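Complex shown without one protein chain; remaining protein chains in place.
And now, chain A:
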Amino acid sequence: MAGLELLSDQGYRVDGRRAGELRKIQARMGVFSQADGSAYIEQGNTKALAVVYGPHEIRGSRSRALPDRALVNCQYSSATFSTGERKRRPHGDRKSCEMGLQLRQTFEAAILTQLHPRSQIDIYVQVLQADGGTYAACVNAATLAVLDAGIPMRDFVCACSAGFVDGTALADLSHVEEAAGGPQLALALLPASGQIALLEMDARLHEDHLERVLEAAARAARDVHTLLDRVVRQHVREASVLLGD
């Protein structure tokens, strides 16, 4: 699409947002009754489902059991109908493996694995519609699911993507902005302490601009945190009403 301006002169992006504005986030916890914890999140048009089982006994080989910590097992799958063109392999290809590894790394940093030695926590993430920022949506959905399962965590894990166009840092990229080929940064943050669980960047970005893009991503992640916090409190309130408190 030649001539598609990612940032107009008045400062509006393709979908009408401002540079630092996030897309609309809607989330629900406790979507499935079978799983220990589950959550569904919609970030704009990106829809992701996360399901958590655990902590339970290690499945498969006992030799993988860690004597002092729990094993976190993450699997990422994106549905064949999630992208514009139908994908043939929903899981098992390199990108899905890499996503699974990155999710595992992110959650191993946040979950208090020392409390459950020799056990396993499974996190399964499914992307139903991919419109940019899939990693961020997966991390946010998985955080809510882990909270729904009652597994103790150090802090929320909030993730957001950021890009850089025409000297301005953009927060929460959509698919159009990602496909344009500019630099993209994905950041997973533990908001209270400001610690970074995962930082990943693609494409060329001059080192002078890195600070600004990082700041935009961090700010957006904190905004996501306020939203997720509200969702969790609402869910707890509903659950306690049902219990009759």
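In this text, a residue touches a chain if its C-beta (ideal position, glycine included) is under 8 Å from a C-beta of that chain, and two chains touch if they have at least 3 such contacts; residues count from 1.
The rule we apply is simple: contacts and distances are computed from a predicted model.
Trainee: According to its UniProt record, what is the protein name of the omitted chain, chosen from "Exosome complex component RRP45", "60S ribosomal protein L4B", "Superoxide dismutase" or "Calcineurin-like EF-hand protein 1"?
Mentor: "Exosome complex component RRP45"
Trainee: I'm checking contacts with the chain that's been left out. Which of A:Glu5, A:Asp166 or A:Asp202 qualifies?
Mentor: A:Asp202
Trainee: Have a look at A:Ala35, A:Val52 or A:Leu190 and name the one touching the chain we're not showing.
Mentor: A:Leu190
Trainee: Given that one chain is not shown, which residue among A:Cys97, A:Ala192 or A:Val236 touches it?
Mentor: A:Cys97
Trainee: List the residues of chain A that touch the chain left out of this view.
Mentor: 85, 94-95, 97-98, 101, 105, 108-109, 181, 185, 190, 193-208, 210
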